[in-house]
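Removed from the display is one protein chain of the complex; every other protein chain stays in position.
Letters A and B mark the chains in the order given here, with residues in each chain numbered from 1 onward.
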Amino acid sequence: MQLKLTDVTKKFGDFTANNRVNLTVEPHQIHCLLGENGAGKSTLMNVLYGLYEPTSGTIEIDGAPVSFSGPGDAMAAGIGMVHQHFMLIPVFTVAENVALGHENTRGMSLDLETTRARIREISERYGFAVDPDAVVEDLPVGVQQRVEIIKALVRDAKVLILDEPTAVLTPRETDELLEIMRQLRDNGTSIVFISHKLREVRAVSDVITVIRRGEVVGQVGPETSTDELAALMVGRDVSLTVAKDTAHTTGTALEVRGLTVVGDNGVVLLDDVEFDVAPGEILAVAGVQGNGQTELTQALVGLEEQVSGSARLDGQELVGLRTREILASGVGFVPEDRSTDGLVGTFTVAENLVLDRYREREFAAGPSLRLGAISGHAGSEVNEYDIRTGSVDSPVATLSGGNQQKVVIARELGRPLKLFVASQPTRGVDVGSIEFIHKRIVAERDKGTAVLIVSTELDEIYALADRIAVFFHGRLMGIVGPDTPREALGRMMAGEPTDSVLPPAPWDHSHDDGGSPAGAPAGGSTAAPATAPAHAGGAAAVTLDGDGLDPGAHPADRTTDRPEGNRTA
Amino acid sequence: MSASTAPATSDQVSAPPPTELSAEDPRRTLLGSTLQSVLAVVVALILGGLLIAVTDERVRQAAGYFFARPGDTLSAMWRAASSAYIAMFYGAVYNPNGSTLADRLYPLTETLTVATPLILAGLGVALAFRAGLFNIGAQGQILIGATLAAWVGFAWQLPVGLHLLAVVVAGAAGGAVWGGIVGLIKARTGAHEVILTIMLNYVALNLVAWLLTLPGFQREGSSNPISPPVADTAMFPKLLGDHFRLHWGFVVAVLATVAVAWLLNRSTVGFELRAVGANPRAARTAGISVTRGFVVVMLLAGLLAGLAGTAQIAGTEHSLTSGVAASFGFDAITVALLGRSRPWGTFFAGILYGAFRAGGVTMQSMTGTNIDIVLVVQSLIVLFVALPPLFKFATRRSQEAAA
């Protein structure tokens, strides 16, 4: 089935998400849609899937124009979609999820037996090993994704759209998925693969369409180099340098021993972690999203329920203290998601700037707030941090992402600290603000504060780190120096212990699995000098484009066409 | 209704706060929302008038020959509705038939008297709304507050002044405990406050009914479930002399409004409560205890409703019955909604609904229109305040006015 989009435009109010996009997906093809986060890939696919109506333009299937009023129409036309956030009902079984919307009936009653048989059949053909009667919420993420693929296949999808399918997968699961995609293609399904990860895109695609700011900027083949792809995708060579002196570290500020976090369902999310952070040192934590980093930061500030082990700050035990006590003892905390955890959207900028400080003597007289002092404080912070806002009395939700993040950073750095913990400090932040925030963090380090940064952007890790800690499945795989090569970090992020990664040389590229989803931008052809990254005392060059490409996108492993390392049969 | 047992600190507390009736529209200006409220009142009154008109006996007679003389029907309808509303106005604001100025203004003081418990309980509901909680339980909190106030009022003997103070404290404490239970259970188990408060209303009602069968509580020599009258020292003094029923409870309501306004906008506790209501996860990350917030706000909400119960006992009723709360607890929800959960908005909404009630009594006696029409008008107002089409109209008008 051939799918053709002509001049498709989608506007949300004044904002143009897609502008005159032309795209043709041929049968037996893996067609990649490559672009930064926010480039308009997902919007385009939602148009294609009937979730959005295009503002203008046409969609044709095998030469005949179609128009979808809803996903039902798109599915009937043979288009299936695996959403970035799975569209599965957690309390339903696999069979119920697969049947939903496409139910077989026997008279009045539902016929799940037919669905079960179809699931078993597809499961066998592609080696999915999915039990039709398992309840979805009990399944691992990788298996849930297969259920999503089964959903599309059961509906006889001729075109399968996969929206950022590897974001939540481990490197091994990613490799398995890529293999499944090839199999599907060979069996006649066309695949639209949406991604911003160059390595995966080059490994699996037949055609690559690059999209930037809602427009198609080029169509290339998989043989195109990562540098070229990155340049197309980012459209500019952005290179930022954070000047950073050698860390002057003496002694230990934060001492973490046997720290363990257990989730509600009994899964150990952070497993017996042990490390130290010295005053005036930045320890950067690297890892694929969801490998215990979030839990580590939350446990340090008292936001996890079931914590054991110890975390001492200047000798004071933090585990067991309340969040308020921990913050008051000199810990600054920037949560991963500013809009849900860092800010109260309907509160004013001024109120948000004192969200965890309103009880301090400066801002409150007994039970009464000093509104004047709060407002005055906001005025000076807005100036110092260059927060662009109409007024300190505007609701913080009206600010741009970068300015919102500056509010959080200003609040947390605006008081004397012993430890600064920041999770994804520059996620979704514009380039100018990233530089500003990085400088502030380094300045805080230079004041003698111990700093713990969690980032899934390897370039951010290299820009800031004095030492790098790598997490995998809740365990600390090891702590390495700031000049550790990307591929070594990638392998640690995929679960290889430090010892097996670091000593041997030369690097065996066939074992590079890239630690993929931790994508960090490698930018244009002036790409980050990952072979000599950020040594203390030097300057770290960081290329930034707002969101990650892939650590594997480094020039050094351009020759790596396909990861062989640890695929299971 | 989600009533999960997950710990209250889990993500289920991140539900959007019910401070507004519907999804907040950024275009909603203060002028627009005021205009919307006024329009809602007007449209509700018109519909109420229509209901009065079509059920009127004379209108139905005139309708019998509608096609012969349609004018008769229409004028009968107008007469039925307008006379009812005029009677309501006489009963709520100004009675031109009074012989003295005091007589003529008597209705206004009645309105304020009836408004007193509505404002107090409405503030309790509004405060909980601002912290993201539905307090459907004002009814039970009023009842328990009234029970304790009445008991201290009739069973204790204390000097003048001190006795009234003790009654007020007891009433406030009773309501606070009944509200606090909800906060505590929600904080500890994550149970949904809507279910808890509804159930506790009925528990309170049965508890009071049972107490009123006990020898210590039931009036001696009476077979009815009614307590002895409270001592004179336990009553709120009249505010404007014995000619009027208006009592110092109204001053308590004004002070409570001032206090809630200060608490919400200018105090650290209010800052915490608003943060918990607007984004519990961010509040928790900033070191504010969400669960403690639930307990505190339900204590305070119950306290305010308890004061409403006190106003009933020490101000107007003077003895405890199981009907002492009337329907004030449910009316308080509509009062808080009409007042958009803001302290002074709630205050004026309370006075408006007080006027409906006070006027409704006069209306029923003067024109025979059943007082239940007041419930219809009140609930229609709240529905229309939330109705987007009406809101669009109001916004357009206010934009035109601004242009």
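Heads up, the rule we're going with is that a contact is a pair of C-beta atoms (placed from the backbone, for glycine too) under 8 Å apart; a residue touches a chain by one contact, two chains touch by 3 or more.
By definition in this document, contacts and distances are computed from a predicted model.
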Since a chain is absent, check the UniProt entry for it and pick the matching name: "NADH-quinone oxidoreductase subunit F", "Sulfite reductase [NADPH] flavoprotein alpha-component", "Nucleoside ABC transporter membrane protein" or "Pyruvate carboxylase". "Nucleoside ABC transporter membrane protein"
Displayed chains in contact with the omitted chain are A, B
Given B:L39, B:V114, B:A146 or B:V194, the residue that touches the chain left out of view is B:V194
Return the single residue from B:Q61, B:S82 or B:N206 that touches the missing chain. B:N206
Of A:R116, A:K158, A:R445 or A:R475, the one touching the omitted chain in the full complex: A:R475
So that we can see where the missing chain sits, which residues of subunit A does it touch? 49, 51, 70-73, 75-76, 81, 83, 87-92, 96, 99-103, 105, 108-110, 140, 151, 170, 172, 262, 265-269, 271, 306, 472-477, 491, 494-497, 499-500, 511, 565-566, 568
Omitted-chain footprint on subunit B covers residues 1-5, 15, 18, 21-23, 51, 55, 134, 136, 185, 188-192, 194-196, 198-200, 202-203, 206-207, 209-210, 213, 327, 330-331, 333-334, 337, 369-370, 372-376, 378-380, 382-383, 386-388
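The rule we apply is simple: only the chains that are shown with their structure count from here on.
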Compute the distance, rounded to whole Å, between the mean C-alpha positions of subunit A and subunit B. 49
Residues on subunit B engaged by subunit A in the complex (per definition of touch): 6-7, 9-10, 14, 262, 266-269, 271, 274-275, 278-279, 281-289
List the residues on subunit A that touch subunit B in their complex, please. 264, 301, 303, 305, 322-328, 333, 335, 340-347, 351, 355-356, 358-359, 364, 367-369, 371
